[in-house]
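What you see is the complex with one protein chain gone and the rest in place.
Chain IDs A, B and C follow the sequence of writing; residue 1 opens each chain.
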Amino acid sequence: MKHNEMMKSLGKEALEGMLRRMLEIRQFEEKIRFLFLEGKMPGTVHQYIGMEACAVGVCTALEEDDVIASTHRPHGHAIARGISMDSIMGELYGKTTGCCGGKGGSMHVGDLSKGMLPAIAIVGGNLPIVMGMGLAFKIRKEPRVAVSFFGDGASNEGAFHEALNMASVYGVPALFVCENNRYGASTSVKRVMRIEHVADRAAAYGMRGDRADGMDVLDVYAHAREAVSLARKGEGPTLLELETFRLCGHSRRDPNNYMTQEEKEHWQKRDPIPFFEKLLREGKYMTEKEIADLKEAVELSVVQAIESGQQSPEPDPEVLFEGLYVNMEVPR
Amino acid sequence: MKHNEMMKSLGKEALEGMLRRMLEIRQFEEKIRFLFLEGKMPGTVHQYIGMEACAVGVCTALEEDDVIASTHRPHGHAIARGISMDSIMGELYGKTTGCCGGKGGSMHVGDLSKGMLPAIAIVGGNLPIVMGMGLAFKIRKEPRVAVSFFGDGASNEGAFHEALNMASVYGVPALFVCENNRYGASTSVKRVMRIEHVADRAAAYGMRGDRADGMDVLDVYAHAREAVSLARKGEGPTLLELETFRLCGHSRRDPNNYMTQEEKEHWQKRDPIPFFEKLLREGKYMTEKEIADLKEAVELSVVQAIESGQQSPEPDPEVLFEGLYVNMEVPR
Amino acid sequence: MRLGIAEALRKAIHGEMANDENVFCIGEDIGIPGGYGGAFTVTLGLEKDFRERIIDTPISEIGIFGAACGAALMGMRPIADVQYGDFLLCAMDQVVDQIAKLRYMSGGKLKMPVVMRAPVGVTGRGAQHAQCLEPYFMSCPGIKIVAPATAYDAMGLLRSAVRDDDPVLMFEHKLLYGSKGIRAESGTVDASSEIPEEDYTVPIGKGIVRREGEDVTIIASLLMMHFSLQAAEMLEGEGISCEVIDPRTLWPLDLDLILQSVRKTGRVMIVEESPKQGGVGAEIGVQVCEHIPDYLLAPVTRVAAPNTPAPFSPALEKLYVPQPERIADRVRAMMEEY
Partner (left out) sequence: MRLGIAEALRKAIHGEMANDENVFCIGEDIGIPGGYGGAFTVTLGLEKDFRERIIDTPISEIGIFGAACGAALMGMRPIADVQYGDFLLCAMDQVVDQIAKLRYMSGGKLKMPVVMRAPVGVTGRGAQHAQCLEPYFMSCPGIKIVAPATAYDAMGLLRSAVRDDDPVLMFEHKLLYGSKGIRAESGTVDASSEIPEEDYTVPIGKGIVRREGEDVTIIASLLMMHFSLQAAEMLEGEGISCEVIDPRTLWPLDLDLILQSVRKTGRVMIVEESPKQGGVGAEIGVQVCEHIPDYLLAPVTRVAAPNTPAPFSPALEKLYVPQPERIADRVRAMMEEY
């Protein structure tokens, strides 16, 4: 579908919502990046800058009852899924207001009651789980879809193989979204697989494979919507590859020295946010001014989230021993 | 290549040797099957009846320096690789004469000094190891090839995926032989993969994929020879699928009730041994009489192997504590 | 009604599936018509009544436990099994990193009602089909571990496990199943029980005194429990009185029961089928020493397999697995020395 038609069908409110989410992710990541560099945040962090169109495009295609699962790089997915920035920030600070009560941390943000499993930081680890969520929907005949986000690197894990094959065999309502950002940590995809497209691996499972432009939120949305609708109709899972790029380091303080300058510049020009803003302006869905106002509002909400995160209380010591077993004390 | 040409190029001696190996495997398996049913053998056993053309065809294409690795169903591979039946039988009886000194058992027969790793009974477990053997050859620039035998079922293991991808990435001199006998234990391939041919999975790794008729030893040999020669020349690994069938239970006493009668009959007619015998007779490489004599000789050697296995000494109790560490006693 | 463990588990699973439609089974070869009902017949025939909830899988252990994890998160109550306990090693990340940790990582918000079943025991198949993997999971917070030695307990613990909202790993012993037909095992020990009609459970976390005695407390699970009872029998004639405790649950340990017995006997021996190094016996033994060292008349004693993989040779295997005679010998030595 063309951009114009797509925008028309989505309508102003939805489009504005999508831009808002993308801006939230960008602002959120930029601000905590700074906090990290200043040494003011605990732990480590893997950021989503440059990949905003992926999470937002896919999540826009989902219903409330659907469930997503993420990776070590989950902030974007969480924001796109509508988890409050306060509770994500709370989690990054390890506070009680965090979406995991401070027990999870950056690599595990998520809130199942909001449709996002706490993120799985083991590369490839969420795919078998998502297959299982889809299996549950299938057994119970629920019209829900389970979505896995994972990277190019993850597609080399055994877990990918077992999960996709089983998902295909059972025809579960699942969507496997490979965010191919060309690198797994410092390692270029070219070094670790001899094929061009991760989506081509779908054929090994008799599964539907598809690709979309991960820097174009509308393209992502269109392809995700189709896959989700097929899954919901009982026509089985899709492996959807999104071509994207990290416009930030792999983890805090990574200067990306393993990337070429050329490559960085090429992708920088494809930044999904200005691209989408341009479409919105050109399509007359938003004015320059509206976008500027939105940015300001978003920035304010991020600043508030940071303040909330900083000022929220630390968990009580006893929390250490809570929330492991449902009906049993932790043996001491 | 046509059968006639192939036979011509192999010559009488080689052809006779191939038939001998196939007969050895068949006789060996038939006889121990009987011993098992009589309760006269320890442990459990997975037999190779019906699949003889696979092991023999592939191993005929190998050089002395090459190495094969096998599975829970390794007797055929061991015999085809030229490991003495006495030492295999010794292993099945858990005796000192066994190729693993009695420590391995049926599922682990092999002798690296003869070009066969002790078999790996974890389904899919040998593939990463074979990739590693190939990597060693590659690093050291040795003109050797590493061969993995595994089943259709194994191709659903994560280990398969990681091993094949890495083998392809490094271009190691390896051959991955999938013996697709239509079942993994009681489970039909149709239940557990949505594609027709395991060989098609090679595409997911940018690897060469190929198929051969696993009931025709000459076809197996031809395809294996090509793959081995490519590997040896530095042109990388192949995934070679052999279409075959078990003409026996999955393990001792399995009556194959999960197979259809039709299917059993279809494949029984394709028994690789009479098929090859017919080719040999028709091509005038062996007479009826020569074949009968060979069978008798083979039977005698199997009977001798059984006797040797039965009469060989049990390992000394102290052996329990030996052979774990190279330069250290087992802490007690 | 007298049932073996395989039958008792089958009946218990059938009952749980009938009671709660969220319960399902997932594993290799578990429900193939004409097949085996899993490696040891436990699920034999269940597919007839519950075709949609007996999920046969590819040979994909990561997938099996991932599926169980994901389905449980969505409110199902999966019973996942491996054909041999050894294959848990293929799925270790899903079990230890995901199933065991997700609830804690979520701040206690999630539930993970997964039952995992794993047959163990050194039974003539060589080193890769022999491991008693209990020790590997003793180090893993977040999982309850049970190990029924009788059909009664198998049934009661299976029911408790399915109804429990936490992950429960059940170790079963190949030689105790009493599997029949082509799946019968040689060397089987009778673990059958008279099974009550009613819907009883055996609580997770409670051990049981299998035999009362005065001189030595022997702690043992699964096959070793039966061998310990046999040893106790032998020793009775010699005037040595053994108390045999079957922990039934390995984590959380029923420490009270153990300490109560050791306070009485003053001697404790832990018998296990896995290698001694880093075994379950280490944890039980050290806990006794931490809590009531002053009651010990003799040093805590572990009887275990050697610190090697399992050998195939039947002659060596018999030396590898602690036999009743060896257990009795160690008790005799303990009584003589202390």
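List of remarks:
Here is the rule we go by: a contact is a pair of C-beta atoms (placed from the backbone, for glycine too) under 8 Å apart; a residue touches a chain by one contact, two chains touch by 3 or more.
Every value quoted in this text rests on a predicted model; they were computed, and no experiment measured them.
Seen in the complete assembly, the chain not on display touches A, B, C. Across C:Q128, C:S179, C:S193 or C:S261, the single residue that touches the chain missing here is C:Q128.
Annotation: of C:I54, C:C90, C:L158 or C:I204, C:C90 touches the absent chain (contact as defined above). The omitted chain makes contact with just one of the residues B:M133, B:A154, B:L242 or B:V302: B:M133. The hidden chain makes contact, of the residues C:Y104, C:Y177 or C:F227, with C:Y104.
One of B:I49, B:V67 or B:M85 touches the chain omitted from the figure, and that residue is B:V67.
Along chain B, the points of touch with the absent chain fall at residues 67, 98-104, 108, 110-113, 117-118, 120, 122, 125, 127-137, 139-140, 146, 158-159, 162-163, 165-166, 169-170, 322-328, 330-331. For chain C, the residues touching the absent chain in the complete assembly are 86-87, 89-90, 92-93, 96-97, 100-101, 104-105, 126-128, 135-142, 251, 274-275, 277-283, 285-286, 289-291, 293, 296, 299-302, 306-309, 311.
Those residues of chain A that touch the chain absent from the view are 39, 42-44, 91, 94-95, 100, 102-108, 120-125, 153-154, 156-159, 184-187, 191-193, 253-259, 314-315, 317, 319-321, 324, 330-332.
Definition applied: only the chains that are shown with their structure count from here on.
When chain centres are set by their Cα atoms, the one at the greatest distance from chain B is A. Our note on geometry: chain B versus chain C, Cα centroid distance of 35 Å, whole angstroms. Mean C-alpha position of chain A lies 40 Å from that of chain C. For chain A, residues touching at least two other chains, in rising order: 158-159, 162, 165, 169. In chain C, the positions touching at least two other chains are 57-58, 60-63.
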